[in-house]
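A protein chain is absent from this complex, but the other protein chains hold their places.
Chain naming follows the written order as A and B, and within any one chain the residues start at number 1.
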Amino acid sequence: MNLIPALDLFPLLASVLVLVGCTMLGNFLVLRRQSLMGDALSHTVLPGVVGAYLVFGSRDPFGLFIGALVAGLLTVTSIEALRRYGRIESNAAMGVVFSIAFAVGVVLIRVGHTDHVDLDPNCVLYGQLELLVWFDAPSSFRDVGFTDVYHAMPSSIWSLLIMVLLSALFVLFCFKELRLASFDPGLSRTLGFSSRAINMVLMLLVSVATVASFEAVGSVLVIAALLVPSSTARLFTDRLKSQILVSILVAFFCAVSGYLMSTWIPLLWQGESLKASGTITVVSGIVFGCSLLFSPRYGYWMQRSRTRQLADQVAIEDVVVLLHKSHRTAVNFPWSTIDPRILALATKRGFLQSPIAGQYFLTNAGQNLALEVQGRRSRWLNYLVTEVGLAPDHAPGTAEHLEHLGDDLLQKSVDTMDDPSHPSGECP
Amino acid sequence: MDGPVTFWLDFWNILTLRSGYNATLVILGTSSLGMASGVVGTFAVLRRRALMADALGHATLPGVVGGFLLSLIFGATGPEILPLLIGGACSGLLGIWLVQFLVRHPRIREDAAIGLVLSTFFGLGIVLLSVVQTTVSTQTAGLDSYIYGQASTMTKLDVLTLASLSLLVVLTSILLRNPFGQVCFDADFAATTGWPVDRIDLLMMGLVAGVCVIGIPAVGLMLVVALLIVPCAAARLWSTRLIDVLMISGLFGGISGWFGAALSSSLPNLPTGPIIVLVAGFIFGFSLIFAPRRGILSSQWDSYCRNQRIAEDHALEHFIDHDDSVANDGLSALFSVRGWSVRKINRLMRRLRAKDFVQCSSSVWSLTPSGRSRGLTIQRNHRLWTQYLTSHADIAANHVDWSVDQVEHVLSDDLVAQLEDQLRLGSEP
Partner (left out) sequence: MSPIHRPEHSTNSPLSIHAMTVAYDRKPVLWDVDYDAPEEPRLIAIVGPNGAGKSTLIKACLGLVPRASGLVAFRGKPLDDVRSTIGYVPQRESVDWEFPVTALDVVCMGRYRKIGWFRPVRQKDRNAALVCLDRVGLADLADRQIRQLSGGQQQRVFLARALAQEADLYFMDEPFAGVDAATEQAILGVLREMKNEGRTIIVVHHDLQTVPSSFDEVIFLNMRVVDSGPVAEVFHEDNLRKTYGGRLTMLAEAAEAVARSERR
């Protein structure tokens, strides 16, 4: 059985291009908290495209492009105007603009009788990835050299290629400006990099991406392509460059696997293939969900287990110190107040001897740990009192908390404070 | 349709419910839906969750299709309204819950969370839809209408359900407007004063979800968000009091439903949902431009007037400082500190002359008596404000308005007298 029929080459290519191209722009939308601008723009493509069809009277891709660009520009400026002059909160402004624009689009379709040229709203929503067929594809490698076979290539591929190229160029050449304008628009303006102009170009390119993509994959996948891979990458990295790279990889993976799913899953019940735009969206949603749970840095699972480890560590140290301090009176030690799980854990780690008649005793390792912890706490106390300016009677509690949270660098500088030869730096 | 006259006649008949049973049903249904969504949407907008409603609308799709699949398994022969709505409500609420869950992560902002949920759920819906279409293609005719809506097929039962649900929603919102308003305005504060914020919030979102789900068969899930937020956005331009906004928003929603349905049935081939949204959009646009105080015309005019006033005040002060008159060619020197262009100065002087504050004879500008008294008033105002800022600096900032006609308009007469005393004492120690 041929799992990837040659017929799928172009749809597959198209979905990869859509996801990769949109993702590059989407990274900045997410960082600028303008994700929903992508949503809004993908809705307003409909009236733009239909309007262009009614004006130009053909489905010439160039005309549609112009129409959608105009619609995109109008959307961005009218949302901005609503916010500034009508003082309407930005979410509400977006909602008002794009829903009305979408309604205009649907009405235009009915009024202009464009249903028969497959400009129906469904096509805008889901796209028609499956129709991207290269009818005159070269049948063998000998034909590849003849240019005329390329004329029959689906035109959306070309527009997608151009879109990806434009996005890549923009991100490459304006990387620095984008980063500045997204991070600190105020500084950007005082430095003379107009954040409004950068924003406008970004929005225009998102419009271009939406127009180029909607025919192939529909507007819903465009929203997913803009947001999902970049949000996923955000969970893995702390650098903008690597975030963009990771998001492109994620986008590539989602596009390929999502597309393959659309043909493979129906094989389970011998059905026809599913809507590829839908499966790609779902696959990217799943990828995002898994990253959210299991990402090594910001995943829920890791964060929870890290918090837990830290809590355990603190509890064990507390027990050990407590036991060390009250060693002589261990008989009266209030064992019932201490979580048995912690006692078991401390025993397992070799800080406590196994209980004899319900009594625990410190091992040598436990003794050492207690001394070390006490020393560390007193150094922290010293640091807090002398350097930070806390009142001494408040400090001990803070010291117990800080020593576990403080990063290694701070710890180092605290440790060096005991060393008289080392001048205590004013900047830890 | 033989021309505009017949169209308007037709439209008028439908509008006044005199053209047949079906059209009347549809109008009643959509207008009660519009009213309910206008009222409930107000809370969604005030809670800054306008686009949450969009996520909710999109997230109903997998539930609708899933409900349809399930109902097929249990022996239904086509789309039936109840399983579809229940399924839609379930997946919609799940979507909202997911958004709430996602925003708790420090790396995920609310906008991204909404977009993620919206697109993923809708994608899932599309996949399910294509499963349905490829497996049981004969019975899916009604499903599409959930995306774009199909108000024209409403039955009496539908309308009764819609109307009673709407009534319920409107009554609940109006009765509970105080706790709802508290939570919308400042949830944390509401919690500290003892409101059960979580439950109120849940009820509020539940109402939004309810309206969303019952509205979807009529206007479609793509556009239900418009019904929720557009009337409220328009209403907020007319008033700032919660109860007024609720009423106006409900009214606007109702009108949109009524006129939209009437328009779409008097013109051929027009879908009801989008037309309702367009009518709402028209109301919004009108409000945006013409609403008093908050409308664009009014607020732009206000700020233009304010800046003019400030400039005039400054100019009169300069005149007073300059012994009431200045030669024509000395004007730009007089105002040099202001950085005004020659054109601006010329226009300003023309305005002042029109108001009879200055006169120009043999190329010397001088203050008229009324200009002089106005200038002195301004000077006195500013001295009083300065004194006020000095003596009441801790509570000053919100009261001070340099450009007011008379300080007495803002401060009480007693206080002004007191300030004048202080000024006099200060000048002759």
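In the analysis below, contacts are C-beta pairs under 8 Å (C-beta built on N, C-alpha and C of every residue); 3 or more make two chains touch, one makes a residue touch a chain.
If you're wondering where the values come from, they're calculated on a predicted model, not measured in any experiment.
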Exercise. From the list A:9, A:54, A:161 or A:240, which touches the chain that is not on show?
Worked result: A:240
Seminar exercise, completed: Filtering A:56, A:175, A:252 or A:300 for touch with the omitted chain leaves A:175
Exercise. Which of A:111, A:165, A:187 or A:365 touches the chain that is not shown?
Worked result: A:187
Seminar exercise, completed: Omitted-chain footprint on chain A covers residues 31, 33, 173-177, 179-180, 182-184, 186-187, 189-193, 234, 237-240, 243, 387-389, 407, 409, 425-428
Seminar exercise, completed: Listed in rising order, the chain B residues that touch the chain left out are 106-107, 302-303, 306-307, 310-311, 314, 317, 320-321, 337-340, 379, 382, 385-386, 389-398, 400-403
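In this text, only the chains that are shown with their structure count from here on.
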Exercise. Distance-wise, how many Å sit between the C-alpha centres of chain A and chain B, to the nearest whole number?
Worked result: 31
Seminar exercise, completed: Interface with chain B, chain A side, in the complex: residues 30, 33-36, 38-39, 43, 82, 85-89, 91-96, 99-100, 102-104, 106-107, 110-111, 121-122, 125-126, 218, 220-221, 223-224, 226-228, 231, 234-235, 266, 269, 271-272, 274-275, 277-282, 284-285, 288, 292, 298, 300
Seminar exercise, completed: Note: in the complex, chain B contacts chain A through residues 45, 48-51, 53-54, 58, 102, 105-109, 111-112, 114-116, 118-120, 122-127, 129-131, 134-135, 144, 147-148, 222-223, 225-226, 229-230, 232-233, 236-237, 269-271, 273-275, 277-278, 280-281, 284, 288, 294-296, 299-300
